[in-house]
Each structure stands twice: as structure tokens, then as C-alpha cells.
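Only a single protein chain was left out; the remaining protein chains are all shown in position.
For clarity, chains are labelled A and B in written order, and residue numbers in each chain start from 1.
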Amino acid sequence: MGFFQDLLHTSRVKSPWLIHFDCGSCNGCDIEVLACLTPVYDVERFGILNIGNPKHADILVVSGTVNPRNAKALKNIYDQMPDPKAVIAIGACGTSGGVFREAYNVLGGVDKVIPVDVYVPGCPSKPEAIIDGVVLALEKLKKRRPEKDTEPLVADLKKAREFYENREDRQVTR
Amino acid sequence: MLAPQLIGISIALPFIAAVLCLINVKPLRSALVIGTGVVVSVASLALVQSGAISFTPESFLGINPDGLIAILDFALLFVILGIAYRMKNKLIAVLTLLQIVPLAFLELFMNPGENMGPAIYVDQFSMIMCMVISIVGSLICVYGLAYMKEHEHHLKLATSRQGRFFFFMVLFLGAMNGLVFSNNLLWLYFFWEVTTFCSFMLIKHDDTEIAVKNATRALWMNMLGGVAFVLALVIFRSQGLPLSLQEIITAEPASKLILLPVGLLCFAGFTKAAQLPFQSWLCGAMVAPTPISALLHSSTMVKAGVYLVIRLAPAFAGTVFSNYVALFGAVTFLGAAVLALSQSNGKKILAYSTISNLGMIVACAGINTPAAMAAAVLLIVFHAISKALMFLCVGTIEQHIGSRDIEDMRGLINVMPRTTMVAVIGIVTMFLPPFGALLSKWMAVEASAHLPLVVLMLAVGSALTMVFWGRWLGLLMTSVVPDKAPLAESQPCLIRLPLLALAVAAVLISFVAPGLYSSMVLPVLERFYDTDLYIAARGVISNNIGMFALYPVFVVMTLGVIYAVRASSSKRLIKRGNYVTPYVCGLQDPGDSRKLGFKGPLGVWADFKTTNWYMESLIGESRITGWINLVAIGILIILLAGVF
Partner (left out) sequence: MDFKTISFVILAIILAPLAGGLLAGIDRRLTAWFQGRFGPPILQPFYDVIKLLGKEPQVVNYWQIFCVHIYLIASILCVALFAMQADLLMIFFVMTIGAVFMVVGALAVPSPYSQLGAQRELIQMLTYEPLLIIVFVGIYFVTDSFKIADILAYDRPIFLALPLLYLVLTFALTIKLRKSPFDISASHHAHQELVRGVLTEYSGPYLAILEIAHWYDIVLILAICSLFWSTSWIGLVILLAVTYMAEIIIDNVTPRMTWKWMLTYVWAVGISLSFFNMALLYAKSF
């Protein structure tokens, strides 16, 4: 069993397929994510592919702040990814909400909705940093067993839901 | 029992039972239909024990059978004339007169009985046809008992018309059996006209405006074939040939003019088999209740047309005419497959697919090699079983969901799991290996390989066939897994029995195809051909150019299906993994994985709907039928010119 286990773990590390979700980023981070695919950085060297379908993906790369509207979509996308999976929050906005943290319609960083494994700071994050982030995420992903090791959703998720449900009350009236 | 008695039972019993069916009492009718079905089925199976035989019945209930048939012939034609008069349809009247006058001339002045030889000739081919007619036909009639009850309930009729319905259904079985046993062409002609008449009466059974219109069209197109038939008989006699099928096949092609009447008989076969450009009557016939479509317009009556063409094939072997027949059949195969692709009406798909398959049988008869003939005979059997099964499924589905459109059958597996599984077997046996229909198609393609144009059309047509069947197969299963296992729908016993019997037969007979070939088809072929015959040994059918490893494929795929069923069994999956919603860009309802649709703008729940694309703008029926007919008429003219 050990051999197959090792083979599986190696393969996981060598074949991370990313899905990139833009939560309302200013596109600065998005462009940097795509830059990783260009010949200059060529992440396919590490077996990394940019995939458009959460059902095929291993790593969810999220950029931008989370607001009540896209929180649901983000959560849904995350739910549709088969285990084992990891999440990387990209950029100042993705990690914490950035300069928009205090805005009335902003929940905060990605970790308010789904469990985040790696935070990549920067505004925007550099491609090298993003690649570094993926490598970090792979370490976590490597030994994760489906179903068993998924961390329970952060309590903030509940909060986010409440916020979403009560947003009428909190809307700014003109 | 002796073979002549069995043959007599197969023909006469349905005629007698049919008349009794006119007594419109339900228990009697059920008993008659089931009883007749069982007896003729057993008789057809018992008949297989005897080899090829031929004889002339001396008398039928003390009457000279030749005279009886002549009288009945004229009676039938005058009945049709009367109908034409009542409908004020000049075309049918003219076509009927065109048959009455030459037939009278033939009977009175041309001494039709000269050198007749045996009136009945039965070989393995006839036995195969008889089995198809008796067993598949009886199953359809039994199905009809339950179907018509529901049908009439739906129509809210004051008085039941089932007496008339089963009169024609059962009568038809007898007529078909008579048709395939007859060697005397006059007898064959009589049974031929009886089937035409049955078809007409059954299509207009519901007496709606459209039914009467389509029935009329079916009648005049078939009468066209009848006229050709009578003309062929007159020409045979004028050349001094006896009106015996076997004599004509084995006659030395001394006089080249023999091809003309043979060509006319083939023309009659083409009209009966609804080959292009006569396809419209068969499509129109789909207005009739489904058992009729299953019995007459897919599995048996239209097979009479191709039966005649196959019977005559040795008579024109090696001629240019033969190649034209192959081309004509291939055009029909391709044209009907294109038309089927543009349809979403389930019964019309089946109708066009039937025409398409009959086209392939005609093409095989035209190719005229032993391999092609084997393909033709086997295709008759397998097509009859699978297509009857499909028609019965569509009929059952239509009575349950109120639609015959295949788009409405989306996800039917959760609504009618039993019928859908049977339909899946029906579809798969129609177009995938290792089942018989594909085996015959494989034989046909290999046999046609020396005729590039024909093989091209067969290749394109078979790809089209795969598309429309595959599409249908897929959408039956389009569904999300429900919370509870879907409740199996209730099926009356008289519906379940024919469905199951046909489904089992479709699979089992495909499995015994090598045995069927060596015991039933090979003896017939050996009479006319001595080289390049297929040999079936140890489950592998092979000749000098190809081989089909039927049993290996069968065994591996059976094991594969068992494995796949185990792997996908829902119990295991629920334990191991989970069901999710389809991907809708993250806008699904996270609470319910069974809910289809997505959250649209302003938080409004939106359903999406997907449909197949039928390419109506490209190959819609109204768009291309004219062109296809034009091509077919062109080839038909060349073909009939090819007899000279």
C-alpha cells in the first residue's frame, strides 16, 4: 500500500490543476495569475494547468474581495470541487479585503466564506509569489485524504450567511 | 405433425380466428388472439423440423384452391373499387381497374395454371419469415389487446371498434404467412393485395381526417405496386413462362426480356417496402395506433416487399440491373437516415429508420453476393425484433406521458424505469455490436466493398444512424438521481409480456446468430451460390475477406456490462461519494443537489432547458424531401431502364 500511497502523493504534487475565480478583483491579480502561464514563467513545467471547470480542479485560486453577491458563487464553486482540494487567496483583497475592507458591501477576505490554505499577499501579487503559493498549497494537499481532513468551515461562513440574509437592513439609504 | 398441415394451420387458422373476432365480445376476442398467437407460433417452430418442401394442396374444404383464390382476388379488387367509388377517389379507381382488367385477361385467356409446379414452396427462408410473422406478430397482437383498451378509453368511444381492429390484425397474420409460403405467383399476388387492404383499413382505423387521408395515400401507392405486379404476371405468361416463383428464379436467362417482369416485381416490392420516393405512405401510416405501426409498418408487412426482392435476386444476379438495385437501396438507406436525423417525433424516427433498414436490405439484394444475401436475411430477422420492441416501447410511453416526441422523453428513466430499460435494450440492439442488426450491417458493408458508390452511401448512412440512435439513448437517461429510487410504473401483464419477450429475444437471438445462420440461412444460400459463403464456427462468422468474432465480443461486453453495473450501482456510490449538481457557473442551489437551474439576476431562480438540435434549418423534412425524392425517382427510372 505504501508504494501506491507514495505514488498518489507524488502525483498530486506533480499535477495541480487550478481553477481561477475572480471575486471582483481589479484584474491586477488576475493578470498576474495568467502571466504564470506565459513562456516566461511557464507553470506547466510543474504540471500546473489552468482549468475552467471546478469539477476537474484541485486548487482554487481566488482573487479580489468577497461581497455578499459573489460569496454564494464562491462557496458553490468550492463545493463542486472533488476532494482533496486547496484554496489560495491572492492579493491584498483576497487575503483580507484590502483597501475595500471597510466598504459597506464587502465581507472581507476569501477566508470569510471558505477555508483558505495559503495567503499570497501583494497588490498585485507577483507571479513568483503566486507560484510559491501553489507550492505551499501542494504541501498541504499532498497528504489530505478525501472526506476526512477537510477542515470544518470557519465560523465566519455562518456569519457571512447571516449577513447575506439580512442585507436589506444594512443597506445604506440615500 | 406433417409439414403441409402445419402450413395449412399457419395460413388458415388466422383467417378463421379473424372472422370470429368480428363477434365483438372482449373475453372471446382475447382468447382468440392469444390462442391463435400461441398455435401459429408453435406451428412455425414445429415447421423448422422439416426441410424444404413443396406441394400443391388438392382442395381446400372441398373447393379447388386455385379457383377460390381467383374468386377472392376479384372480390377483393371489387371491394377496393367500391371503396374508391365511395371516397370518390379517381386515382385508386383507375389503379384498381388497371389490375382487374389485366387479371381478368390473364385468368380467362392466358391459361395461368400451365406447367405450374407446386403452388406452395417452403424453404428455410420462408420458415424464417414465418417465424418472424407468427412469433413477433403474435406478440404484437397480444400487446394490442391491452393497448387498444387504453386507446379506446382515451378516445371515449361509445361502442368498441376492437372487433374490426383485431379482424384485420389477425387476418393479416394469415395473409403474411400465405405470402411467404406461396410459390404460385397468383396466390402470392392475392395475399399481397390482402396485406395492402389490411394496411389501408388499419391506418384509417381511427377515422380521423388525417388518418383517412394517409390511408388513402398508402392505398394508392401500394396499388401502384399491385399494378406492376399484375403486369409482370401478364408478361411472364406472354413469354410462356409458368407463374411459379421458383421456376422464374432458376430459369435460364435465355430471353433477356425476363428481366422486365422481374424488374416490375421488384418495383412492386419497393412500393410495399416504402422505398424512396414512396416513403411518404409509411410516415403517414404512423397516425395509426402503435400496434399497427409495429406489426404492419415495421416488422412484417413492409418486409414482404424486401422478401420478394430477395427471392428474385438470383434471377438478376450479375446484371447491370442488379447494381442499380444496390444503388437504389443505398440511396434509400442514406436518404431515410438523413430524414430520421431531422426528426424529434419518436414514431417518425422509427419509421424513417425502418425505411432506411429496408433500403439496406434492398441494397444487399442488389449486391447479390452470398455475403450480402446473408446480411439481408439476418437483417430482416433482427430488425423485425428490435423495431417491434421499439414501437411497443414508444406506444407504452406515449400512453403514459401523452407524447411521442423524444424531447419529452428526457429523463424518462426516473418516470418509467421498466419501459425505459426495455427501450434501452431496443435501441442498443438496433445499432451497436455485438447485436444482430449491426452484424448484418457489417456483412453488408463488407459485401458492398467492391461497389465504391454503394459502400460510401452505406458508410455515411450508418454514421447518421448512430447519431440519431445515440442521441435518443442518451436523452432517455438525462436526469439527476432522485432522493428515493423511482417507483416502477405499473404495466399490465399483457403489455409487460410482449415487451420482455421481445427484449429477451433481441439479445438471445443475436447470441445464437451463428447457429441461426448455419442452420437456416446457409442452406438457402447454398442453392444459388457455391463460393464466398460465410462459415459460422465456434461463434466466429467468417469468409475469405472478413470475420466477425461474435462470441468473444459478446462475452467481453457482457462481462463489461456486469462490471459497469456493479461499479455504478447507486448503493455503493451513496456510500462512497456523493451526487452533485451539474456545473452552472457556481449559481446552483447549494442546499439541494437535485434541483436543476440557477440563480439568475435579481436572485430570481431560472430553469434552463437543453434540447437536441435537429438541424431543421439544414435537413428539415420539408426542406429536403423534395430533393431526395427527385434523386430517388431518377435512380428508379434508370433502374427500370436497366432491365432492357
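Here are a few things to note about the model shown:
Simple rule for what comes next: contacts are C-beta pairs under 8 Å (C-beta built on N, C-alpha and C of every residue); 3 or more make two chains touch, one makes a residue touch a chain.
All figures in this text were calculated on a predicted structure; none of them were measured in a lab.
Shown chains touched by the hidden chain across the complete assembly: A, B. Across the entire complex, the residue among B:M87, B:V320, B:I401 or B:V480 in touch with the chain not shown is B:V480. In the complete complex, the hidden chain is touched by one of B:L245, B:A365, B:M409 or B:V445, namely B:V445. When you scan B:I210, B:L456 or B:V512 for touch with the missing chain, the hit is B:L456.
The chain not shown here touches chain A at positions 7-8, 10-12, 14-15, 17, 39, 42, 44-47, 49-53, 55-56, 58, 80, 82-84, 146-147. One chain is missing from the display, and on chain B it is touched by residues 410-411, 413, 431-433, 438, 441-442, 445-446, 449, 452, 455-456, 458-460, 462-464, 466-467, 470-471, 473-475, 477-481, 544-549, 552-553, 556-557, 560-561, 563-565, 567-570, 573, 576-584, 596, 608, 610, 612-613.
Methods note: only the chains that are shown with their structure count from here on.
For chain A in complex with chain B, the residues that touch the partner chain are 21, 53-55, 72-77, 79-80. Per the touch definition, chain B reaches chain A in the complex via residues 580-581, 583, 585-588, 590, 599.
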